[in-house]
Every structure is written in structure tokens, then in C-alpha cells.
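A single protein chain has been omitted from the complex, and every remaining protein chain is retained in its original position.
Right, subunit A next:
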Amino acid sequence: MSNLPAPLDHWFAARGWQLHPHQAEMLARAQAPATLLIAPTGGGKTLAGFLPTLADLAQGDHAGLHTLYISPLKALAADIRRNLTRPVEEMGLAIRIEDRTGDTSSHAKRRQRADPPHILLTTPESLALLTSYEDAPRIFAGLKRVVVDEVHALAESKRGDQLMLALSRLQALCPDMRRVGLSATVEDPPALAHFMAHCDHPCDIRHADPGPDPDIAMLETAEAPPWSGGGAAYAIPAVLDQVRRHKTTLIFHNTRAQAEIFFHNLWLANEDALPIGIHHGSLDRAQRERVEGAMVRGELRAVVCTGSLDLGLDWGDVDLVIQVGAPKNVKRLVQRIGRANHRYNAPSKALLVPANRFEVVECLAALQAVKDRDLDGEARGPGPRDVLCQHILIRACAGPFHADDLYAEVASAGAYATLTRDEFDACLEFCATGGYALRAYDQWQRLKQRPDGLWQLRDPRSPRLIRMNIGTIQDTDTLKVRMRRARGGKPLGEIEEGFAATLSPGDTFLIGGQIVRFESLREMVVEVSRDPGRTPKIATFMGTKFATSTQLSERILAILNQPDWPDLPAHIRAWLELQRRLSDMPQAGRLLIESFPHDGREHVCIYGFAGRNAMQTLGLLVTKRMEEEGLAPLGFVSTDYATLIWGLEPLTDAAPIFARDALRDGLESWLMGNAVMKRTFRASATIAGLIQRNSPQARKNGRQTTMSSDILYDTLVKYDPDHLLLDITKAEAMRGLVDFGRIEEMLHRINGRITLRRLTRVSPLAAPLFLEAGRTPVEGAAQERLLAEESARLMQAAGLA
């Protein structure tokens, strides 16, 4: 280890440790402008990222900020500070390491600005805020390195775009800044390298030894899974049995509601009183920290959790991961599996628990994909312009700027490399005036161009407002839940505002594993009391609803089209054989549609396999087309693989309904008025600064924001249809909640080949859809028909007609 400075060399030698090859490699590449390191969890990749920094700082002559570390989680930043401070102290190095997140006190933040530490650990939002200060050039003076942890997770959302824009700013301030990206699971390393590097710099990709294959299987249960639903209550005894046989088990769920219900059921069946906790993003921070603490101390045998534990923290002795419900996405599954056995070169152990019969097929597909190391992921689109608008405002807070310089900086970020000058100017124009329809309003006129050509803020008071609204995370509008007490009881967590609005006093719901009774809503706080009842009437909070990835859907279709299914349980085989005999099997290159009467209504089932969000959008578009064709649809329900529509008239010819142009027109004209589009608009409008959630007076509640954003949206659609934010909303609609991109991909895949089967009754594959929750009503002729029927009935009953 000749290239290690003495204090580091001694430290390794004293422990009898060797550098891993990838750690030595990172040290050797310390001067490379950008490096992406892909190493498995537990492979010492964080240390690998910091070694060049420690080696450099060991020389002892650096003053001021040397290295920025950015992680997607606040908790991870704090954790890394602890894990890094220990070896640095043991090495006897005089290096100041501090973290700075939303939780840092304002006193500490001020001190950090005046006198930055050598290593600053932070999040994309806190970094964006730092760059907005007028003294940013002084704060970042001397910055040598940036380490971005879990860069693949950041790249999945707009937080990554915001981070890369902030780095483009830092690179302009500190041209010698080197970038390092760390990741465990990457499906397309070159794309990620392009995303994280400055466009003029090459980004090298280094792979560490990926370690042994995980030990992963489907959980065997005595009882077959139910036909539909996501609770997996049938598997409780088998899961408890596994918990008993392992030291510590993480039980992952896809949604918070499912986690709560499962945890509740687990406790009801937990006769040995095994210590089991629950952890998800809606729980109060103190509660989550308690569970995390107990976990680190090894006091818990299992934790029921959601994506809140996907990343980061080192959990000590987890020796089993259980995934309840189909994983939907192979990359996330691999990440979760990696949470078990956080030791290099030991296989991770994981079990999958399908929540219903169809998910058995999906779990099998996921097992195959993990075995083939075939990760999935949607390709990143170009950098979103709402984030750019926010970046322009942040840049303006730091002082006057020249549009040419800012454009050059922005275009140096991989995601914005294809941004044209016209697109950039449109964003600048929006920041300056609010756009054509809103030009009459002072509050949206934020920038002005000075006679010398530089742009600056119009109102010197606006930085405060802009800084308060930095960030791209769209938290759903939530209300705090508290136990009702004389002086404010214990905080339990948060529920969605929309859900809170449906509660009447006396309703019960699950939160943090306990049943509580809704008492009142006071000043935006939901007050509850304990309820001794055993069956909560309601339990929802949305959390994230994932859509099954394209790659996984392809694998599922391939499995369905096998001649036989030796890998599947007998009850699934029988079900699929029956479907093949009575109807047809869905195929990748041909769209299967079934049409049948049931229970006095006509039904259409479309097997699009495009993921939940796209199938939901397809439901909206197809029912619109059916409405135009006089088929009087009444409503529909969608899953990841199919959409079931019911209405008053039978579908006998599918071709006119599924014409690509007709569906596209629907997206352009009619879908624009849809609530999902309005939600998409609201998110972008908030990021771009058209709507402000936070003001010095108060935080706007969700309903106020929704009200103003819906009206703004309607206004723009009507009077300024070319407004930048509508353009952004349409671009967003290709992915995310609307996901029209996957409908296009499906239409391309089937290329006009449609099989319409007219059946006399429900088909085996369609049957579970009748049990799905989340039905969407269709407003249209059928509604007017029902309204006419109902009013005639009421008038008759009242003796008035």
C-alpha cells in the first residue's frame, strides 16, 4: 500500500485489513474528473468514495471545504458522519466532518456558512439552498471533490436533476471539482455516467466484484393465495415461522396501507409475542427513530417496512428479507434483497410472498430476472424544465447573472445536454413574467433584465420566498395525527388530507400498528383516541403505488405463453389452462380483448400489460372513445396487466376504439381536463415556482393549493394553451401517473393486431378484476341516462309524475 499516506496505512495495518481492489482503484483514480463506482452493498463503497479525500486531507494543508457528500436521505448523511468520524479520529487526522440537512439547527447552519468544514454531508435540497446564497463563491472556495451516494436512486427522480444543476453551478465556481458516483444497483451504467458527469469530462465506470448470487425463493404456504387484493394475510403463519427461524427479518411492502394492515394481522397472530416493529414514511419521526434504535441494538426480531428502508442505513444483523406483494420492479427487489446480510461475500437471503394468484406469476418472473441479473428501469427523459425554472430562480437569488453563462452551465449537465437555447429562453421568460396569460400579475414577474444585459430579481424581498420553496419532492398533502389529550398528545404520524376529509367522528383506522378512533380535526391536526376494537373500518394512506416495469411485464407475458408451467403451483396451472381453453392467452405482439355480459352489465377486459398507471390512463381514453361510439360506459378498474370496463352496450368492434390517432387525440384534448393531468400540473407548477406552498405567513394547506392550481390550470388550458407549464405537463404525462409513453409502447408492440373474443361469461383471467378496489366512474351519456332514470323514479315515488 505504498500509495496510502502513513496515517491511513497504519490504520489499515493495525486492523490487519487490506484495501479491496476497487478501493485501491478509486485511490489511484483520484485525479479523474468523474468516476462511477458500482459495488454491492457492504462492499466498502462509501470508504472507497472518501479514500482520495482522506489521503489528500492527511497532508494537512487544506483550508476550507474540501469534499461534499450528497445522499438522498437525511438519515444516511448523519449515519455516514458517524461512520466516517470514527476512523478519522483513530487515524489521528484533524479533519472536520459535519452534516447539513433540514434537521440541522439554524445556528449550526450559520456557522457552517461562515466557516465550512472539510467534509460536508448533505442532501440535494440543502445543497441547492447553499448555492442560492450570495456568498456561495466564498463558501465553496477550494472545493475539490463531490461524492454522490446512491446516485441511481437520485437519478430516478427530479431530485437528481436538481442536484446535477447545482453541481453545474459548483463546477463553474470550482473548475477542478472531481465527481464520484456510488451505486449498488444500476441497469444502464453508461446512461448513469452520462447523467452524473460534466458533458466535457469522460466518466469512467468501475465495477467491484458483485459478490455471490442471492439465495432467493418464493415463500411456501399451506394455503393458496387469494384471487385478488394485496394484503397477503393468508401468509401470516408462514411469515411468523420464518421470523422465528431467523435473527432479524425485514418484511417489505409496496404501500404504507398494506404495511399497516399486515403489521396489525401479524400482531394478532403473534402468540410468542416476538418483538416486531413497523417503519414507514408516514410515521412520526420520533417513532421511526425509536424503531431504528431498537433495530441497531438488536432488540427487534422483525420490522414491517416500506421503501423508507430501501436505502442506506446499515442494519447490523438482518439475515432475511421478505418481500410481500409482487416486487413490480427488479431493481428495487435487488436493492431490498441487499438489505440482508450487509457483509461482503456472503449471499443475501430473501423470500417473495405473492399477495394474490396473479402475483405468483409475477414473482416467478422476478425470480428469473434476479437470477439473470437483468435489472430494469425506465430510460431517463431529457432534464425536466420545471426543475430548470426553479434553478434559474435559485441562481437569481445568488446575484445577477448573464443568460449566456447560465445556459452554458445548464447544458453542461448530462440531462440538459440536449436543451436548446430556445427552450432555455422560454424557461427564463417564464421566470421573468409568468407567461402570457399571467403577465398582468406582479407576483409572477420575478426577474428583470438590467441595462447591462444581466438578469436580476425584480423584488429584493423575493429570495426569502424562493428559498422557502426549494425542492422537487412532492409530498402528498398530509395532516399530523395526534392522540387527543389536554395539552396535545403523542404524535403518531401523518395521513393524507384527502383521507382525513372522508373521516367522521367515530371512524377507526390503523396507524403505527394501532387502531385509533377519529375524534376531531383541529387546526390541521387530526385528533384521535385509542380504540379497543379489533377491526378497523378504514385504512388508507396512499404512499407510492408502483407500476410493474416494462421488462417484468415482458417476462410475465413470456411465462403465460409457455406451453406448460412446471414451475408454478397446481392451482395456478389449472387457472391458466382454463383461460387458454375458454378464451385466449394475452401475448406481447397482439392485444387480447374480451367482451362479455355479467350481472346485467356489458364488460370489456383489455390485457394491455402496460403497468398500473398506463392501464388507468388507457381506461380513461378507451371509455372516452366508447362514449363517442355510443357504448355508454359506466366505469372501469385497472391493474398492472388489465383494464376492466363496464357499461350499458356490448363492444363488438375494437378497431375504431384503439386507433392510435384517436387515443392520441384523446390525450391532447380530453385528457387535458382530467384530474390526473391536474395533479401532474400541480407538481410541475409547484416546482417551477408558479404556486408556492410555503410563505412567510403560513404553509398553504393542500386544498388551497389544489383550488388555486386547478383554476390556474383551467385558465391556462383555455386562454394560453401554449404556456410553458402546459407544455411541461404534457411532457410529464408521457411517464409518471399518466404514463402515456407506455401506452404508445404497447400500441407499437401490438401494431394493430387485436384479438376481440366475445364470450358468454366472465373469463378466468378477468374474474379477479371484479374484486379489485379503486373503481373510476365515467361521466357521460350513461350518467345522464342513470340520472334521468333516477329522477323519473323519484318523481314517480313522490307521486309527481
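By definition in this document, a residue touches a chain if its C-beta (ideal position, glycine included) is under 8 Å from a C-beta of that chain, and two chains touch if they have at least 3 such contacts; residues count from 1.
Going forward, contacts and distances are computed from a predicted model.
J.: Looking only at the UniProt record of the hidden chain, which name from "non-specific serine/threonine protein kinase", "ABC transporter permease subunit", "Putative phosphoesterase" or "Glutamyl-tRNA(Gln) amidotransferase subunit A" is the right one?
T.: For the chain not displayed, UniProt's protein name is "Putative phosphoesterase".
J.: Please identify which residue in A:Q449, A:T715 or A:N751 touches the non-displayed chain.
T.: In the full complex, the listed residue that touches the missing chain is A:T715.
J.: Pick out the residues on subunit A that sit against the missing chain.
T.: 437-438, 440-441, 443, 502, 635, 700, 704, 707-708, 711-712, 715-716, 718-719, 777, 783-784, 786-788, 790-791, 794-795, 798, 800
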